[in-house]
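Just dropping this structure here.
Just one protein chain is left out here, and the rest sit where they should.
Chain naming follows the written order as A, B and C, and within any one chain the residues start at number 1.
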Amino acid sequence: VTPDDGDDPRTLTLDDFPVTWAVTTRWADNDMFGHLNNAVHYELFDTAINGWLVAETGVDPVTSPTPGVVAESGCRYLAELGFPEPLTVGLAVTRLGRSSVTYQLGLFASEQPGGTAAAVGHWVHVYIDRDTRRPTAIPDGLRSAMQRALVTRA
Amino acid sequence: VTPDDGDDPRTLTLDDFPVTWAVTTRWADNDMFGHLNNAVHYELFDTAINGWLVAETGVDPVTSPTPGVVAESGCRYLAELGFPEPLTVGLAVTRLGRSSVTYQLGLFASEQPGGTAAAVGHWVHVYIDRDTRRPTAIPDGLRSAMQRALVTRA
Amino acid sequence: VTPDDGDDPRTLTLDDFPVTWAVTTRWADNDMFGHLNNAVHYELFDTAINGWLVAETGVDPVTSPTPGVVAESGCRYLAELGFPEPLTVGLAVTRLGRSSVTYQLGLFASEQPGGTAAAVGHWVHVYIDRDTRRPTAIPDGLRSAMQRALVTRA
Partner (left out) sequence: VTPDDGDDPRTLTLDDFPVTWAVTTRWADNDMFGHLNNAVHYELFDTAINGWLVAETGVDPVTSPTPGVVAESGCRYLAELGFPEPLTVGLAVTRLGRSSVTYQLGLFASEQPGGTAAAVGHWVHVYIDRDTRRPTAIPDGLRSAMQRALVTRA
């Protein structure tokens, strides 16, 4: 099993995600195969997570004394996407620990509401003390936002 | 003088551009200085030009027998921009030749309507025959769209 | 368990990989935290896999009638890397099926020979028929190269 498991990710729709985040695609996102390059999915997941956290909490991830750093990421690619399509990221928290949080992310073609995810990923942020670089407790403001996005996957 | 010249680019507002195109920024767009990396401006200009041409004409730049290739680009950076700000690209055609078109582009913080451009660039596309790679006439459908975006800069 | 499991990935050195591939880093690779952005790791893995396959087999992935598309990718981030460091990707095939291949990838600071991996990832390519988009057998030339990179992880 992989961290994406539980419900079959191929059946996930945007309704399965507490948070949705709209993003635009770029000409340069498409690679030689004419579709969204696989690394772009991670740029979009990162953008949704950080954009949502900033909007919800006002915490600046760069100046925070306890930044979150990426410990692990992964993605399953289920269908092709590409510029110029606008996309929507679905975001859910699937595990919330003392110093780490795991997100599940879905990537959807915005113009196909109700459709299933074209990609499903996971993402682990570990919060660390800026100076000691050791794991530290997730700050309360961030934790509250994460709890509002918490879901249980079968 | 540079191709950006004419009106002082520092005074341009979005009202000076016949076409506006909304784009989103990404976490990874910001570089070590915490602002939009200079190369990202070109990704956004490219996205606005191609996104607008596809929307206006339906011509697929990849399968077209006469694709437009970039012959020259340039940008002046006037103010800092950065994730998570949404941005708007202003687009104008400043020169329309037989086989080449020159765009002027402005990059604006979407949340400051009426503000002056944070960056002003130019862009030259040359249309070529896919097989011979020689310059060829801009197809009529594209030319019509370009004419609608044509402006005269002092 | 994840597809990265088996030997503890934190102990892997470049000697554990049959193929090594040198890459350079870029100013824009570093994000606001001043280290290599997490999505860049995937760009480098992709570059090593495709660069090595092209060099070994001469097969052009773009014009091939049976291209390999990414079905899954993942990465664990173990230590910070960043521009201007040159990096080395270690590559091993850990599973070779009829139509799919799984790679394990390590990312190493080139200037610390003998050091352990700063990141360890996995990558699944599925070979498909260009027209039907259905999985197809990996072509013989590619399969031979993959077999030479095949390892057994405990």
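Some points to look at:
Please note the rule applied: contacts are C-beta pairs under 8 Å (C-beta built on N, C-alpha and C of every residue); 3 or more make two chains touch, one makes a residue touch a chain.
Predicted model, so just to flag it, every value in this text is computed and none were measured.
For the options B:22, B:71 or B:137, the residue in contact with the chain missing from this view is B:71. In the complete complex, the hidden chain is touched by one of B:39, B:96 or B:109, namely B:39. Interface residues of chain C with the unshown chain, by the touch rule above, are 22-28, 34, 43-44, 46-47, 50-51, 54-55, 62, 83-84. Residues of chain B that touch the chain left out of view are 1-3, 32-33, 37-40, 42-43, 46, 61-62, 67, 69-77. By the touch definition given at the top, chain A reaches the unshown chain through residues 27-28, 30-32, 34, 37, 39.
Definition applied: only the chains that are shown with their structure count from here on.
Of all chains displayed, A has the C-alpha centre closest to the centre of the whole protein C-alpha set. Note on chain placement: the centre of chain B and the centre of chain C lie 35 Å apart, centres being C-alpha means. The mean-CA centres of chain A and chain C are about 22 angstrom from one another, to the nearest whole unit. Rounded to a whole number, the gap between the C-alpha centres of chain A and chain B is 30 angstrom. Multi-chain contact residues of chain C (touching two or more other chains): 32, 37, 39.
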